[in-house]
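One chain of protein is taken out of this complex; the other chains stay put.
And then chain A:
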Amino acid sequence: MADQYGVGIGWRPEIDGFVAELPGLRFAEVVAESVHAHGDLPAGLSRLLDRGVTVIPHGVRLSLGGAEPVDPERVRHLAAVAGRLNAPLVSEHIAFVRAGGIEAGHLLPLPRSREAVDAVVANVKRAQAELPVPIALEPIAALFDWPDDELTEADFLTEILDRTGAGLLLDIANVYANARNRGDDPLELLDKLPLDRVAYVHVAGGDEHDGLYHDTHTHATPQPVLDLVAELCRRHRPPALMLERDGDYPPAAELRTELDAIAAASGYPAIT
């Protein structure tokens, strides 16, 4: 995305009214699978589009990291939703969500192996052949790693981006979660990623259970994640950063505070 969109938010039906009233909003994201390809759009989403807000469809069920070829029907749906929203790009995850005919119900990590890189690249290329706009790929937060990782996270991601030409949807909360759970330095990963390829950024909150940090999207964004936003923007400020909230929605005042904190950390104007 060439434009500077500033701070945005993930549109969800539960916070429709709140999102509609954000005066400075220019950028939002919607879960692609929640949008009908041909039926009516939710009224709140239509109003955002009428206002000129850019809305990106964010897929969560393509399973681009699955060893099996991506389901063409799911790609067609994502393509149709991109068309309906007149979106400049779509996004999905570097993850798999089903295998052997069973749905995991969640985004699962891939081994950082050559075989997995080949599988992702093949599926991203299959999707790109059908999509009307570019795709940005999001690395996930994983509570566990595979035992046979051959590549570092940065090399794994960079190779996938290089071979597909895809953009990077960088989830800064995932960077934080993974580094904290692996005992790594998140800045080291930021320094190795191709930050000029970042299409936009996710920011979210999480919670600790039994010594592991869970990227829940149902808690407030913690200060260390906001600090990472500032570190990222100091290195290369992305065109857009958005808050992801997926449940336990707090009062509007708290959501506004979080959006303002992201604006302050990134140096973009407040949208509230």
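Simple rule for what comes next: a contact is a pair of C-beta atoms (placed from the backbone, for glycine too) under 8 Å apart; a residue touches a chain by one contact, two chains touch by 3 or more; residues count from 1.
Just so it is clear, contacts and distances are computed from a predicted model.
Novice: One chain of this complex is not shown here; going by its UniProt record, which of these names is it: "4Fe-4S dicluster domain-containing protein", "Biopolymer transporter ExbD", "Germination protein, Ger(X)C family" or "SCO6045-like C-terminal domain-containing protein"?
Specialist: "SCO6045-like C-terminal domain-containing protein"
Novice: Out of A:36, A:51, A:209 or A:234, point to the residue that touches the absent chain in the complete complex.
Specialist: A:209
Novice: Just one of A:64, A:119 or A:161 touches the chain that is missing; which is it?
Specialist: A:119
Novice: Hey, which of A:3, A:68, A:130 or A:155 is the one touching the hidden chain?
Specialist: A:68
Novice: Which residue numbers on chain A touch the omitted chain?
Specialist: For chain A, the residues touching the absent chain are 66-68, 96, 98-100, 102-106, 108, 111, 113, 115-116, 119, 142-148, 181, 209-210, 212, 214, 218, 247.
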